[in-house]
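Omission of a single protein chain aside, the complex is shown with its protein chains in their original locations.
Entry: chain A
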Amino acid sequence: MATLKKSTELLESMYSVIALLFILVACVELCDAAAAVDVYRLIQYDMSGSPFGSRFAALNHHAASLSFPPGADLSRTVLIIPLRELNITFVREYITQKKPLGGLLFLLPEVLSFKHGGNKQVHEKEKMKKLLAELERLLVHSNIPYPVYFAFENDDIDTVLADIKKNDAMGQPATATTGGYKLVIPTAEPKKVASPTITNIQGWLSGLKADGDANQLPTIAIVASYDTFGAAPALSVGSDSNGSGIAALLEIARLLSLLYSNPKTRGRYNLLFGLTSGGPYNYNGTQKWLRSFDQRLRESIDYAICLNSIGSWDNELWIHVSKPPENAYIKQIFEGFSNVAEELDLKVGLKHKKINISNPRVAWEHEQFSRLRVTAATLSELSVAPELFEGTGGLFDGRQYVNETAIIRGVKLVAESLARHIYGHQGKNVQIFADESSLAVNPAYIRSWLDLLSQTPRVAPFLSKNDPFVMALKKELADHADEVNVQHENLEGIFTFYDSTNARLNIHQVASVTFDLLLLLVLGSYLIVLFCFLVITTRGVDELISLFRRPPSRKVKTA
């Protein structure tokens, strides 16, 4: 009995040893790469059924640099292109002529990284901005049948690239037989994002209703769209478009809520703050938000101010409207803004763009209001309406391209204009939000929100319903407003998005197959030589020869 128990115990301990052995054997393939880098994939989406973006995610090819020998077959190679060597015409040629390529890896300067770049200065800002904008425009609107990734330069990748360039210069592109570097990204096939949601957050600040006043108070709306879209969704932080708008909206909400918290200074207007999603997709979220309103509420909106990119301007802002400038309401709004602008020593211009109901393209947020007959205007530093997927927070739109002072001045402009309208001080030289007062604009508040926004990629299909950032926005608005509502909607059907936005790239230094074969040959001959040597020294040369002599045939014996 005792022996049986002992033997079972022994067996159990053996099982654990065997299990450990299996685990060890299975864990072999874990990374042993020369370098491992975080990479971010180009966006992949379908618009009305047509595919756009990079259609593949997994990568397992040899690497080559731009100095590859002309005429080389690149259908199984990945081109590594650092931004400073980027030739847009070359890339455009490859993509539009559908030349076969294994993959593309773009290396961005480290200063643009929101994780490591920090606040270092960017050299040649304008040139880089233009180049990145052009590259983004090309990639986002093309259908690319191979993986395209973005990565930030660091020491590891730089040494690897230098090595690859050296090998390429010698006229030997890396293939299976000549060794070199292999880039491996082991991810699964990208899947569709099922029913992407857009979340609109609204905050309501009630005005002071006089006793016996049955009518609804008029409402003023301040709206900004918070989501972004860019070539690399995991890098689309959109500091200017529209991080600046969100930071400004939150600061305006804070200031006005300070005024409204005291019944003596509460205005006779209701205030509606809207943080909408779905901006890049023809302001789909704003449309759904407005459609969900009660008819009476919509009619009670006096006017709406939409904020879009107010972070990097010097002296001039634009107010874009869709109603003709001769309209009385538009005139009133513009005059109010101009007066304040003069005092703040900046210029405000008016731009009129007629809306075309049959055209589905909505370039400004106020157009969605105008389509439902609500007076609205957009305040922006841009003078021309952006194209589809432009100015929605791309690769270059990072913290370095936003200027806090510009946002502060924008906040002063909007808050002052709104307050004068609410309290009936138009034209009077009264500073409600004066500096050094308790109602002064708080630069630290704007700065902290801008920093947070510049580190949070906000592409709507990849933000879940309870995304922590969206919850944070809701909580912040709840601090300032009386009532906060969150509305979840599905993104418009013509857009389909695919997941897999970032991955880990392993760079392996591999030896070629010919090397292995050569080694096998050498080892084989070494063992044979060793064998002969040992036979000769221990048994004598005759033995060696006898190994090769055929034994005498049987037939001779029996004969």
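Following the convention adopted for this analysis, contacts are C-beta pairs under 8 Å (C-beta built on N, C-alpha and C of every residue); 3 or more make two chains touch, one makes a residue touch a chain; residues count from 1.
Please note the rule applied: contacts and distances are computed from a predicted model.
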Per UniProt record, name of the chain withheld from view ["5-hydroxyisourate hydrolase", "DNA topoisomerase 6 subunit A", "Cytoplasmic tRNA 2-thiolation protein 2" or "BOS complex subunit TMEM147"]: "BOS complex subunit TMEM147"
Touching residue (missing chain; options A:Leu138, A:Leu208, A:Ile355 or A:Val535): A:Val535
Full-complex contact with the absent chain, from A:Ala478, A:Leu519 or A:Ile545: A:Leu519
Chain A residues that touch the omitted chain in the full complex: 24-25, 28-29, 32-34, 179, 182, 184, 506, 508-511, 513, 516, 519-520, 523, 526-527, 530-532, 534-535, 538-539
